[in-house]
Every structure is written in structure tokens, then in C-alpha cells.
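With one protein chain removed, the remaining protein chains of the complex are shown where they sit.
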Amino acid sequence: MIRFECDYGEGAHPRILELLQETNYEQTPGYGEDRWCRLAADRIREACGAPEADVHFVVGGTQANLMVVASLLRPYEGVISATTGHIEVHETGAVEATGHKILTVPETEGKISAAQVEAVLAEYADSPVPDHVVKPGMVYISHPTEYGTLYSRDELKALSDVCHRYGIPLFLDGARLAFALGAEENDVSLQDLAELCDVFYIGGTKCGALFGEAVVITTPACKKGFRMMMKQRGGMLAKGRLLGVQFFALFEGGLYEEVGRKADGQALRIKKALKEKGVPLYYESTTNQQFFVLTEDQYAVLKDRYSFSDNGPVSGGRLVRACTSWATRDEDVDTLVADINQL
Amino acid sequence: MIRFECDYGEGAHPRILELLQETNYEQTPGYGEDRWCRLAADRIREACGAPEADVHFVVGGTQANLMVVASLLRPYEGVISATTGHIEVHETGAVEATGHKILTVPETEGKISAAQVEAVLAEYADSPVPDHVVKPGMVYISHPTEYGTLYSRDELKALSDVCHRYGIPLFLDGARLAFALGAEENDVSLQDLAELCDVFYIGGTKCGALFGEAVVITTPACKKGFRMMMKQRGGMLAKGRLLGVQFFALFEGGLYEEVGRKADGQALRIKKALKEKGVPLYYESTTNQQFFVLTEDQYAVLKDRYSFSDNGPVSGGRLVRACTSWATRDEDVDTLVADINQL
Amino acid sequence: MIRFECDYGEGAHPRILELLQETNYEQTPGYGEDRWCRLAADRIREACGAPEADVHFVVGGTQANLMVVASLLRPYEGVISATTGHIEVHETGAVEATGHKILTVPETEGKISAAQVEAVLAEYADSPVPDHVVKPGMVYISHPTEYGTLYSRDELKALSDVCHRYGIPLFLDGARLAFALGAEENDVSLQDLAELCDVFYIGGTKCGALFGEAVVITTPACKKGFRMMMKQRGGMLAKGRLLGVQFFALFEGGLYEEVGRKADGQALRIKKALKEKGVPLYYESTTNQQFFVLTEDQYAVLKDRYSFSDNGPVSGGRLVRACTSWATRDEDVDTLVADINQL
Partner (left out) sequence: MIRFECDYGEGAHPRILELLQETNYEQTPGYGEDRWCRLAADRIREACGAPEADVHFVVGGTQANLMVVASLLRPYEGVISATTGHIEVHETGAVEATGHKILTVPETEGKISAAQVEAVLAEYADSPVPDHVVKPGMVYISHPTEYGTLYSRDELKALSDVCHRYGIPLFLDGARLAFALGAEENDVSLQDLAELCDVFYIGGTKCGALFGEAVVITTPACKKGFRMMMKQRGGMLAKGRLLGVQFFALFEGGLYEEVGRKADGQALRIKKALKEKGVPLYYESTTNQQFFVLTEDQYAVLKDRYSFSDNGPVSGGRLVRACTSWATRDEDVDTLVADINQL
């Protein structure tokens, strides 16, 4: 069985394991106050062109999301998200468990627009009963989205502008950020994120690390008390240096983008084969996730050999996701491409 | 200015004030453990044909909703509701503030169907990732709905059946229950509610009381710890007897239904005038709330003399709600009817 | 049975009932946006000498406490309270249910001192692990305390000073404030409270109203979003004018202090009788609550005729509380005094 079902099917990029090995006996203080966390944070600040940013390393994406939301909102505020946002659909109510409502807007290719956000904010501003409804207090987007699609710099700029015009922060979930940075079409740099978002995170778990995400807070007003929030929600790792070491490895010498480029390239080979075969693509993704529609017959042929993420029946067959990672092997893609050609 | 904007514009039905006056110097224990609460609970149990039901008196509707939801759900469960449910749209995130997600389904005339609920429950039961999504743990409906419409006994029975087939409770918000019981078309009795719902509440605030709602819990598994929940969320009144006295007055001698009938009758007179004038009705309500569409010109004529609830622009003009109450005076309805005729 | 067990055993002061009666058919907007709430808030602002204060009317004391705490604290902050604070011992974990820890300090006669508060704040400021412990974010006191004792103006000033030196707000629970204002020894005026506290509330439920408390917020930074918090937690009354009417009655013509003076006077008559009989007083209260130790024999004699609050066995017998209210009748106190004399 060759697994294309997700981008966290293997362990970590070998350079990360090597550095963990090399530093294993080093004694460091705990909770992120070690030299590796400092070094990694410095590298990230440099990469973002944001020397004043706070950088916090946390264990996972759901945690990053729930801590940022709970940290930025007042108790009666909610977070605007696409109906397909990870926080809305795949975190078992993690945001609501912190007491906050998610205010959903419909997505287009997994994205939401500045106009949609403005509509929500304007509706609240004009509400005859503003005390009786949840106040939109921040915006959540993901990049790449849950469908592998990308915001353009212009789209992101427009979202940022509307947020700041209404005085609320923009938060970007970068669980798969490497695959955006590694995509040819991408025109959003880390510097752009640092400039346009108030908080964002750089995903490690899905981008070559064993685990871990780096939360970057650029807006001073959003920085307050985040370490306390991390400790309270179980997001502060005792051996914090494990995260420092991993992110240092990712951001020293360009490994992070390399991981993204590699996986995106493998995904595009699959995409190309699908297109040539006439298999319909469900979203126009240029990153490591490809969604496509297989007939039941086609699915029956492939599923014994490959594990995909099965998104259930849609018109024309079954919606299937193939995902590549830093570890996807050329020969496995070759085999899949060959099998697609035979469909 | 004659107010038709809501059903809580006046104080309380005079019989309630009288009984409060008469009992004012009586000394009673606090927190609902007095003889008036006992008497009122007995009357309600009798009216519901539910001698084993727990009856709790709480201060308001938002409280009743949030306490019932928080009491019935496990931390990772959510509540199914219409997109127009009061808990979803007009309680400033009260349910989410208890940690729970609202799982919305589209409404038809303010109602949801057994088939819709079953679809949500079946989707969860079939989910490939049941640990990653919120588990539907109960159903919330309102009767009359936020649009003044009514569930039929058959519809309610079907909802009850699907809930119990999937092992989750059905909760009915009866903030305006008097106006259902008082409606000619209504075929759902208090006994039906006690039989088909696991928890429901009988509204007082909007139905002639100064304030207060009576939560009725018929299913033994739903009873546990509700008084503790009430105290914790600030829903247990120190002078609990005030609620007992009011609900005793409402349920002694049929006042509760009388209040509903009176208000519904006034609303139907307005509805008739609107229909005759050709003003479009937005929902087919037979209770004390009537939604209709006025042209901007019509609205301009009426709004100086009457206060309505303004629901904003819709196709054809402006969506307006007129509401009657136990206190709506014949002469005020006469005047409005005359003015509608002149539009 | 003559009840001295609490100060909420009867309904409301007759002047309040009269005004509710008089205004019963008046039509007003809901949710505290009516003229009675405005008038009552104005009277309170005048009485406090605080023309800029926000005044919000809420249903009960537990609600007032939980909403103020949840509104003032960040998620990782806690509230400093005496071990005997109402929020710590008698609200079923209402504060914790909003997500916040109570940081207790030992009480002396129900009170805590500026030195104690400073010690907690200094300990946190010096903590080697400030991210791992709850940050003290506000101070809660009650006046009169749960034991009927009073803070002096100097004590309150010292508490206020230390809070503000450390940048945290001081919140005073005035559920029984009338009995402080009515006490001869009291040297803390409403103006003092407005000046020294950031938020406090003026109790209605225990001080002659049917129910309701008036939350007064003087510090601008503490005002934000309080009405949303009220709606979310079920503390915003639909017929808000009921609270406006009641507080208008209490603050028009000095009724509030009158209620306090009356009850305090009755309590002092009981205290005098106890002292003369040699019954030990447990706290030095000059307000409407008197705590004293009866032998089991003495208790056996009195308990058939009077209901007291029984605080269980203590050295020397049983700790008993007698409470008076606006409604306590002279003849009932006469009888009790006579019976005490006979012990």
C-alpha cells in the first residue's frame, strides 16, 4: 500500500532527525527558553523581515488555532471563517470549547474574499441589536486552504485592509505553508504574511517536522500573555528545545521551502497525469493536495494499491484527495502516474 | 406611539401583580424551595399530565437555553438547530460560551424536519473521522418558532422519534408557548410536549408574567444536577417564590391559554387587514407574531404612529414584524387596522 | 415560625410594588433601553457623584459577579478573594465556569487587607515561573462582608491604592450595600465607592427590591462590551424596565438608605439582647446580619419558633445567623428579644 492520504504519514525530514540526535545530550532549560528556540525564532524573524515579531513554538495546529482565537477575542466576540475552515469542520469544536462562535461565510475554492468579510463587519456595524449578536472580532483564513488553493498577494492585502479598517486582526493558519511557499504560482512571501497578517503560524507537522508549529505575532496588541495561554491550554512543550531544534533545521539553509517545492512538484506530476487522462479536478490546486473525481470503477482499481483521502460521493463519482509530502518517493509517483494512465 | 414591536412591552397581567401584592409579606425560604414554587410546579405537572416531571423556574429564556444545553451535552457535543434558532442568532453566543457548537440546518418557515435531523445524525454516524467533528448531541427547536409558525403534532412526533432512535434528547424552547396553545390551528398540547420532548420550557416573560420561564424535564436521564447548573449560571432566583407565584397565577384557572388566545386573536385581526389590503405576508403565522412586507411608502406612513420590529429590506420593500401581547388593546388594533385599510 | 434566616424572605418594599403597579401598562422598549432604566441610572450616578459611570441593571448577584469577573479578566488571569468570599463558597463554581481561578487569601472578620493583596501581587511579580501560574488580575471584596462586617474608608482606600499601583481593578460586591450605608459606624459613602472601586454593584434583591442589582462601572477601561456580556450570560432582562422602576423607587427620596437603617436597627436590638444575655457574638457586625453562638439547649428552645441560618457546630455550641430585612416587624423583634432574655 502506497500512502497518498495525507502529508503526515512519515516521520521527519532526515536533517531534523540528525540535529535532534546531535543535540540529544545537550542540557537546556525547558519551556522554550533555550538557545535553540532563540536561534530558530531569530531565523524566522529574519525570514519574515520582522525583527520585532514574537515567535512561539507550539505542539500542533488545533492548539495553535484555539490558543490564538482565545487570546485575540473578548468573550462575546466570534471569528469569521470559511465554511470549510479547519477550525469549523475538523477540530471537534475546539474553538467553541474556548467559548467563541465561528461566524461562517461561504467559500470559493476554499477561500473567502475581502468583500465577504466586509459584508459581515458592516452588517454587525449596522445591526439594530448589536448587543444580541456575536461581534465579529477577527478573521481566520488558511493558506494554502484546506483545498490546496492559494490566496494571491492582492487578495490577502484586501483582506488585511478590510480587517484593519474595522479594527480587527487577521489570523492566517499556515499548517501547510511550505507548500504555498514552494508553489510556482505563489506570490505571497513570508514578509508579506508578516506585513499583512496580525498573527500567523508556520506549520511544521505537515511540512517535514516531527511535530510543531511556529506562531508569529507581529502586531504588538496581539502579543500580550500568549505564553500564559500556551501553558494553560497545554501547548507549551516541557522540552521546548525539540521545537527549537526542528524549526532551526527547517529555517537554516532553506529547508522549509525545499520541502514545499519537492512535495508540490510530486503533486503536479500526479495532477498532470490526471488531466491528461481526463479525470476531473475538483479544485485548481497548485500545491501538495490534489482533489479529483474518480468513477467508482476507477476508484476500485486504485484503492487496493494506494490509500487516498476519500471525501465521499459527488456528481460523477467519488471525490478523492491525493497528498504528497517531503518524503514522497519518485518511484511511488511514477507508479501512480502509470496506473492513472491505465485507467 | 403605539407599540407592536414585541410581546414584552408592558409589565405583567394584572392577576399576577395582584397575587404578588397579596403574598408580598409572606415569609418564605429562598431559591425555589417555597410553597408557591411547589404549588406552581404541581399545576404544571398536572397540565402536562407528567406527575414525575421536574419543574424548575428560571429567570429568562437565554438562561434557560444555555443551562439546558450545558446540562445535556458532553463537552465535545453540539446542538442541532435551525439557522434561525434563537440560540443561533440572538443570544450573543450564549451557547458557545458554555463550550458547545451549534450545528445549523436550514429552516422552512422557521422549522426543521425530522428528515433534516436524521441526515445530520446519519452523516455523523457514517463519518470516517468521528473524533474530528462535533458530535450532534441534542436537538433544539422553538414552538412557536421565531417566525410565529407552529409544528404540527405529527412533525413533532417525527422529530421526537428520530432523536430517540439515535439516542439524543429533544429540547423545545417555548418562550412563546402560550401563543401556540392559544392558536386555533395548534394541535400540540402540553401533554404532547411532555410526551415527545425530553426537556421543554414554558415561557412566562413573553406570555404575561413579569419575567420567568418554567423548565420541564420529563426524561429521568436529563434531570441530574439541574439545580446546581441553575445556581452556577445565575439562573436561580433568591426570591424564587416570585416565579412560583407568577406561574401559579398563570396555571390556576387557565390564564396561560387565555393570554395566548387573546394575543393571537389580536394578531389575526391585523393579519386579516393586511391580507385584505394585499400586503404580502412573509410567513404563514397563526400566532401573535405577523411578518409582512411593506413598501417604503407604506412603512413611512405607519412608522410615525406605530413601532414595529424592523427586519430590514427585502424584495418588495421592508420586512416588518407586528407583535401582540396579553396587553394589546382593542382600540390600538382598531386604529392599526384602519390605518392599514388606508394604505 | 418567624423567619430571621435571610434578608430575602419577603417580596418587595411596598413603594416598589406601587410603582410597578402604576407603570404596568406603560409600553417601553426592552433590554434596559427604556426611560425608567435611564432615570434610575441617572439617580444612581448622582448619588455616586459619578456622572460618567456606566450603570447596568442585572437580575441577580451571582450573575453580577460572574459577568464582572469574566469581563475584566484575560483568560489566564484569576481573581483575588477572601476564603469566605461569596464567589468562592456559595456560587457553585460560577466564576470557575467562566474559566477563571479564584486566588484565595485568609480573611479576618470576613475582610482582606491591602497588605495581603500586595503580598499576592508581589509574589506573582517576583515569580520565577510567571507563565506557569495564574496571574492575579483583579480583587473581589464584599461590603458588608458575608459576616456583616464593614470595611472602613481607610481600609478601602488602601486596597484601592495597592490595586492601582499594580494596575488591576478593584471590584466590590454590594449585594447588601444598603445595610452598610444604613449603619452608623459606616464611613464609606457611595461617592467613596465610585472613587475607590473600578466596578461595584448596588444590591437590590436583599435590600428591598423584588430582585435586581445595579452594576456601576466607573473606570473607562472596564466598561467595554458589558451589555454584550450581560446578554450572553442571561443577565439582561427582556422587560428591563422592571429593574429601572425598582431602582428608581429605591434611589428617589432616599429609600435605599432607609431600608438599610431600618434593618440594621432591628439587628442591633437583637445584638443588644444577645450581649446582655452573654451569648457570644462571633463577629463584630453592626449591620443586618448577626452571628452568635447558642448552646444546643438554647438553640433547641429558639428553633421551633424562629428560623435562623444554621452554620453548624462550633466551639461552645452552634453558630447561628439572624438576619433582618426592610420587612422585619417590630413585634417579631420584640418577641425574639423577650425570648433571648429568657434563655
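Note that the chains are named A, B and C in the order they appear, and that numbering of residues resets to 1 at the start of each chain.
Rule of thumb we're sticking to: a residue touches a chain if its C-beta (ideal position, glycine included) is under 8 Å from a C-beta of that chain, and two chains touch if they have at least 3 such contacts.
Everything numeric in this text was worked out from a predicted model, so none of it was measured.
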{"item": "Contact set of the excluded chain (shown chains only)", "value": "A, B, C"}
{"item": "Among A:44, A:59 or A:138, the residue in touch with the chain that has been omitted", "value": "A:59"}
{"item": "Subunit C residues touching the omitted chain (full complex)", "value": "75-76, 78, 89-93, 96-102, 128-129, 131-134, 310"}
{"item": "Residues belonging to subunit A that touch the chain removed from view", "value": "1-3, 5-6, 8-12, 14, 17, 20-21, 23-30, 59-63, 66, 91-94, 97, 205-206, 210-211, 228, 231-239, 241-242, 327"}
{"item": "On subunit B, residues whose C-beta touches the chain left out of the figure", "value": "31, 70-71, 74-76, 98-99, 130-132, 135, 224-225, 227-232, 236"}
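In this section, only the chains that are shown with their structure count from here on.
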{"item": "For subunit B and subunit C, chains touching each", "value": "A"}
{"item": "For subunit A paired with subunit C, centre-to-centre distance based on mean C-alpha positions, whole Å", "value": "50"}
{"item": "CA centroid of subunit A to CA centroid of subunit B, Å", "value": "42"}
{"item": "Multi-chain contact residues (two or more partners), subunit B", "value": "91-93, 97"}
